[in-house]
Each structure stands twice: as structure tokens, then as C-alpha cells.
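Pasting a structure below so you can have a look.
Apart from one protein chain that is not included, each protein chain of the complex appears where it belongs.
Coming up: chain A.
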Amino acid sequence: MEHCDVVLHLTGVRKTFGPIVALRHMDLTVRAGRVHTILGENGAGKSTLMKILAGVQLPTEGDITLGGKDFRPRTPQEAAAAGLAIVFQELSLCNNLTVAENILATREPTRMGFISDRKLVAQARALVAELGLPLDVNARVADLSIAQRQLVEIAKGLSHDARVVIFDEPTSSLSDSEAEILFRIIDKLIAQGKAVIYISHRMEEIMRLSDDITVVRDGEYVATVEKDDTTIDALIAMMVGRRMDEIYPPRLDVVASPSDTPVLSVSGLTRKDAFEDVSFVLKAGEILGVFGLVGSGRSEVMNALFGMLPPDTGRIEIDGAEVRITSAAQAITQGIGFVTENRKEQGLVLSHGLRPNVTMAALDRFSGRGFMRSGPERAAAEGEVKRLGIRTGSIETVTGTLSGGNQQKVVLAKWLATRPRILILDEPTRGVDVGAKFEIYRIIRELASEGTAILMVSSELPEVLGLADRVMIMSEGRVATTAPRDTLTPERVMTFATGHVQ
């Protein structure tokens, strides 16, 4: 490896919080003009590493050099001044401000001490145009979709000159077409001779973008390899520390005998400006995948089924009888469970322990005459921890301290505790590391084999095609088609999803 083009160099970086080791030992060599991916499960130490580089936390030990000079940023401003740019996940925006104000936050152009709105808009517009982002700089961030907010993050991160640009899971909320824009931006940065550090869970994307890949596990550096010398399987094996023979577990035989009556039957479901004439049937033991791009109305339909977003017209039948569901409580009574898309906002009470989180949707099952029965409650929480393989100290551990994958399993546990007959899964593996992903797939398969009817929304094509029996593809609020999985290819699904089929 030549040393002349090394931009960022870390040796023996360690970070501890009291007795807790967040980063055990990290080595990293990032070179100019290359995309360097950091790959590791959630909790492997990636975010701690990013925080150190971003100037949010100081390392406990170790040396970092940027451009040959000692690099020890104490604030994000110092890190930026030294030539480091970071594109965060959609969390760092002020929702009440406009796109332009967010992009140039803390660097607003001024005239005589006052912010010049005209210059601000002009500068932001120039930046957005240069990056080729489809954004209106005068829009308020609060009015944007999650995917658009991520694009704003990208513009914000790239609004100052940098030698090293870090992307922290930038595509987790982007649809494929928006991801393409991002990839073009990265190509351009590389062509300009900048170094890019890329963090992602998506293997396909990593294999496509990266030049170098560094694997971290349990807070420790494992290896750095060049993309051309490795395979997805080899990377996964390094990352989880064991061999992965297959990504999607085999279909299990349905134990419960499927009856001819569908468990769930939806016809003509319509809600103005959200979805129109949605119809489908779902049988016991079946996994129906629901695929659609951001804004296709897929999540809105799921919310309608769960009583959170009542439809204007249409018919929902459960076991052949029409039902009206106008609240989550009614949906739960009907045997519907809903693993929501965003576990932190709609799924968990992060400040509380596992036990109250697991039982929160089924309080009636763990109480008598209004009093909680702690024995059955503890037993249920312990049972789910064991069944789903949730890695936690105890059932009283605060859920906010668990890794993303384990948190997602707690959300699953919460809905399994309601013993649902119909389980809606909205992006069940978003922001979850590969190891946990496989376990969640296995759980979904098991549930189906036990006779649970599963409705799985996902924007990851391989996931939908790998897991579902049939796939319903949505486009612009309508069902484009519903077809058995074996008749679909990724290309066909995308054609329907983008609305190119008449």
C-alpha cells in the first residue's frame, strides 16, 4: 500500500465509558480517491468511531492523523475545519426550518451581521443543483418525506469543502432511484480525489461502491480487504464471526392446515390522497410481501388495516366476516399485530425495561381485575427473550441500551405476546445488522409455519423475493399487481413499482 495518498490514519484507537468498552481497538487507513466501507453489525463500534472522527467524543487512547497531521477534534466545528465532512442519518435536521436554512446552518451568509436570505437561497440552490438533488430549497423540512430529508442531509454534509467525506448509512431510507443520485455524488467526490468512508448494511450496495472494506466486530478491527479480493459470503462470515450458508431460511411446511377461507380479505379499500381501490386476500400460514417505492401508499394501507388511518370506503373481512377497525385496540382484539416501521417512535418505550415493552400491547393477558400479575408477565417476557434469542442482560434491561437488532426483536416479541393471527410487518429489518436479519427471517418463517398470516412490507427487493409466497406491488397508491413469487424477477417488480406497466 503506498503511503503518499493516505488521508486518514487510525492506530490503536480505543474508547471506554467507565467500565464499558465501546471501541476496543481500531486501525484504519483511508486513501484519497477511494471509497472505504466500514462493515459491522450494530453495536460493533461503528457509531463510536464516527463520533470520534466527528469531534463528538474524544478517544480514550490511540492516534489519528488527517493529512499527516495529528487529528483530535474536540468539537464538530474543529473536525469540519480540519477537512472532514459527515452525512448523518436523517436525525440532525431542524424540521421547522427550510431546506436552505438547514443546508447552510451555522454557516449562513450574512450582510452586516444579519442573515441574508437572498444569498442563503442562492448558495443552497447552487449546491443542490451541483449535486443533482431533486430538492426545493424553500420547502420546510417538516413537509418533506424521510427520503427527501436524507437528501437534505447529504447536501448539508457536502456544503463545506472536505478531504474526507463520511456517509453514515445514507441509503437506509432512500428508494432505489434516490440511492442512484447518491451513488453519482460519491463517484464525483472520488473523481475529485476525495476519500469517502461509507457505512452501510446493504451488501449489494457495498459490493458495488467500495474499493476497500474494513470489517469490525465487537468493537475491534478484524480485517481490511480490497473489494475485488472478496465475496459477500466471506464478508458476512468475517462480520458475524461464523459461516452463513444461506441468507434466507428454507420454507417450512405449514403445520396448521390452511382453510379455504382467507384469514384476511380486503376489497376496494380507499382513502383520499393515500391509496385507492386496494384489494387482496391473505391465508393462514402465508407470507404476502408488499413492495412499493417511498410514497407508494404501502405503509398507509397497513395503518388503515390497524385502525390508525381509517379508510373512506372499502371492505375488510376477517374469517369471512366484515369488520370495522377504528382503533389499534380493536385491531388487536381482532388478532392483528403490527410491527411498525419505526421502532423508536412507534414501537418501543426506550426508557423502560424489556418486560413492560414486551407486554404493553397485551396488558389484559397479564392482569386481573385491573391489577398487573407480575408472575405471568415475567414469564412471558422471559419466554419471548428465549424464543427470539434477544441478547440482553435481563428482562429489566432498559431497551434503549440494546442494539438495533435486539430492539427490533423486542418489538416482534411485543406483538407475539398478543398471539396475533395476522401479523403486519413494516420494514421488519430496517437498520438491523445482518446477523439479526437472518434470525428475524427465521422467526417470520416459523410464525408462518405455525399458521400466522403475514403481511410483510419491505423496500428491500431481495427480502421480499426471498421470503414472500406472493408479492403485492404498489405504485402511487394503487395495487399494480399481485403475483406468486416464482413468477417475479427483480426487474419485473421494479417495472411494476415504478409504474411503467400499463
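Rule of thumb we're sticking to: a residue touches a chain if its C-beta (ideal position, glycine included) is under 8 Å from a C-beta of that chain, and two chains touch if they have at least 3 such contacts; residues count from 1.
To be clear about the criterion, contacts and distances are computed from a predicted model.
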For this session: Quick one: find the hidden chain's UniProt protein name among "Glutamine amidotransferase", "Processing peptidase", "Alpha/beta hydrolase" or "Monosaccharide-transporting ATPase".
Result: "Monosaccharide-transporting ATPase"
Seminar exercise, completed: Contact with the hidden chain, among A:Phe338, A:Tyr441 or A:Phe496, goes to A:Phe338
Problem set entry | Touch with the omitted chain, as defined above, among A:Ser92, A:Thr224 or A:Ser367 | A:Ser367
For this session: Considering the whole complex rather than only what is displayed, give the residues of chain A touching the chain that is not shown.
Result: 18, 306, 308, 327-329, 331-332, 338, 340, 345-353, 355-356, 360-361, 363-364, 367, 370-372, 374, 377, 396, 398, 401, 414
